[in-house]
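Below is one structure; the comments refer to it alone.
As you look at this complex, bear in mind that one protein chain is not there, while each of the others sits in place.
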């Protein structure tokens, strides 16, 4: 065990830090749940890609730096420290990207990954359907094979980024007689294909973070299938594993929130201390963010040495999503009467973006498999309790 | 609405207070989980009964005072304020007593209630069986009718007070072919009957608060049946209703614990405040105890006016048992390194009886139907959620 | 000792509930959100016609002459429908405070309020901003040392957007030369009254909001299927709702008791703070658990949940935030010589 960074790791950190200092926009971008903000974030992806900082864990030939997990953690730390923009293409980068590298053909990788990397093609995800939710096995949208085409019909919902995205990846039922998780196929769909209708769904902040997507005899080349026909479930499970796993929520994000929470508390200490629960919650926030960082490093080190991620990774999402909710609830409590004000309200004072964060934090325990489902998984697969 | 006591109620309070001031033993009695303490408590019951304070809600002809619920609450407040002894015969007073009055024959009432009132006969309960627990419908002990006798075989467990008690009430399967909650009969059993073996079960504090009871061809007069043969389930449900409901946990107990917690906090404030969660927990304790008192008075007033206790009474047990646990956990936290010391340890200092209370508080969320079962009941019967 | 509402009070509550549930539907609230004024004059007139705007106005001034205790059940119903109109602040804060001021102010304004001619708004410097200031014919603005009754020409208002689109919040600037209606000790007492009464109104609304979120969630989870089962049949979903029900059940009596103390002119500060803390906590738990059992659906404007959730969040901070009320409780229970424990509640 050695908890010091190597010289090489320190040098890497310096390189990231100075590039970001030079390139991170001085003005925060608009949210990518608006059209203008979406465009700004797309441009930022191109900037990142030009500096080869878009996908640091990707192989060099794909524009990445072949970073290992520790370097990735360092990159993330610097990225959050620098308050660099959120990644509009996270569906592509963190979910589809790794899946493509495992299941895609060479042709698919060559065609898709570079445009994903430079922000030219932003990806939406098409998992959920009405009345399916977290239950992917209940998917009913169909893809009927007709020569070298699939004819897609049905509906997807809760598709993040889909309002302005270019492509969608999702699962469709190719065997009409199949049930549950059999007979599903993983297909990539250009969102400008005739027959597709995208309807925005306003989320808690009123902006269209999600969309419903309707498919009416949409024709897609068979070449856009990822993995074998009928093997969609196992491809998707790998993707969902990436989603729940290490790659989606780097500790840096929560450590920065904890740091800002400490600052908010100190700036409002006299009024905050009237409620003794606040100080305790701030301390817990820091400790839990620190625990999350330490545990993630431990896992990353184990993985880089060839270890496997086990069932205990299901604890990950519960831990960070509850931490995120608790931190933002504490901030709301500190802000008191001001907590309800939108950031741009003229008398909002020091409320910052805590309200946005609070709204967003509500989704943490829900998406990518509700925390209730995660708890079932922990009990059954990690602890071995009876089904 | 009028939240002032009547002159009559104030006078009643004064009467209780002065009698208790005169009669409550100066030295705390030993715990009734020891033989000596059991005897002391039995004598205290006799003293209470002599003053007609043993069963204040019972009719006057049975040695009570026909108090309504408000007077009962006042009595309890004074009883806890005076730190009078715990009631060793609470199984009889609060559970069997009301059930007898509803289901017993005149002969049964005349034979049983006076001796219950004066402490001559202390009652144990015989609900649970091995592998049944809270699931009374899984009872397997049998009572076979033979002339004017029942021949009882089987085993009961978690029988509170049974180690030194005189009688037991419980349910037995009189129809051997019956299943679940059909074919059960409520029978009263003298514990000195041949064929009965009582085996103490040490509880968390090491003392025998519970016992297992083995029945080997135990002969009991049919006259000891309460209610009809095969109707045990509905009789028991009424008893369990008393247990969960208003009568078992008067607010006074929790308000006194909250008061002692405030005192403990103030006496140790400097060290307690190093953990800001403590002060918050103390405040919550006081507020929740106050909420419990207010809500209980509201319910009591509604009931005395002929209202019915509804499904919302299932919230009662969760509320007080979690409050009790939280208050004692807070006390343990304030006591720090001293918290683990038994009260009689020579250097225990001001630890008082918090540890005993903490151990006892562990049972609150478990007994009389676990809090998980209560939550199911609330969801299904009070909120109408699907089974 | 009688801790029950009268039959009359309960019947009136039922009729107001019926009215509100029928008239103030989520659809109508969405319409109000999209309107320029953010208020619905027709609705205000309907409330006036039922006597609600003047419910606490003395009969001599054209009102029903009822008190805080009569109104507290109705305030819960206002919460249940997330009523955007400032009825609770009117009945619980503005009218009693103007009545206390008495004289010319009472004679002039109370009849207009009772008749629904004037919408009155309440602001309090502890809140920072005043709700409905630009939509009202009269603004009652309370500061620790000055109480103002302001007509629209006497102040300017700057709109501040709340997470709850039902809440129209304004920073106000009082025109030069406008004199307070009360100052000094009288104003200090009225400022406390505004805070306590506003807090009670927020607490009562929080109870209604919590109940509505339970009802919405129970209905949603009783219909919605997942993994081949109605999700309301999952124990985790049931327990989320049961936990809210427990906290809500024990928050009701404290709110009633606080209303009683205010109505009887008894010392009410600790009772109000206790009530607001437990009621807002119940409502916030209701919000948290309701969105969780709604799944992704709860995160959208598609379902009605957020109408109630956002108001619940706002109630926690208005008319004294958690810290303010906890401090008042602490000052009471940690004071030397205070009587706590069994038998000290009433």
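Here are some notes:
For reference, chains read A, B and C in written order, and residue numbers begin at 1 within each chain.
Just so we're on the same page, a contact is a pair of C-beta atoms (placed from the backbone, for glycine too) under 8 Å apart; a residue touches a chain by one contact, two chains touch by 3 or more.
Just so it is clear, the structure is predicted and the values come from calculations on it, not from any experiment.
Counted over the whole complex, the shown chains touched by the missing one are A, B, C. The chain not shown here is touched by just one of A:204, A:258 or A:341, and that residue is A:258.
Contact with the omitted chain, checked across B:29, B:278, B:294 or B:383, is made by B:278.
For the options A:120, A:175, A:347 or A:380, the residue in contact with the chain missing from this view is A:380. Although one chain is not displayed, its contacts with chain C can still be listed: residues 234-236, 239. On the side of chain B, the interface with the absent chain consists of residues 128, 131-135, 138, 158, 201-204, 206, 210, 271-278, 325, 332-333, 335-342, 344-348, 355, 359, 362-363, 365-367, 370-372, 375, using the contact rule stated above. Mapped onto chain A, the interface with the missing chain covers residues 1-6, 9, 13, 70, 74, 76-78, 80-81, 251-253, 255-256, 258-260, 262, 265-266, 279-280, 282-283, 286-288, 290-295, 297-298, 300-302, 305, 307, 312, 315, 318-319, 372, 374-376, 378-380, 382-387.
One rule holds for everything that comes next: only the chains that are shown with their structure count from here on.
Chain closest to the overall centre, judged by the mean of its C-alpha atoms against the mean of all protein C-alpha atoms: C.
Note: centroid distance chain B to chain C, computed from Cα atoms, is 40 Å.
In chain A, 275-278 are the positions where the chain touches two or more neighbouring chains simultaneously. In chain C, the residues that reach two or more other chains under the touch definition are 237, 326.
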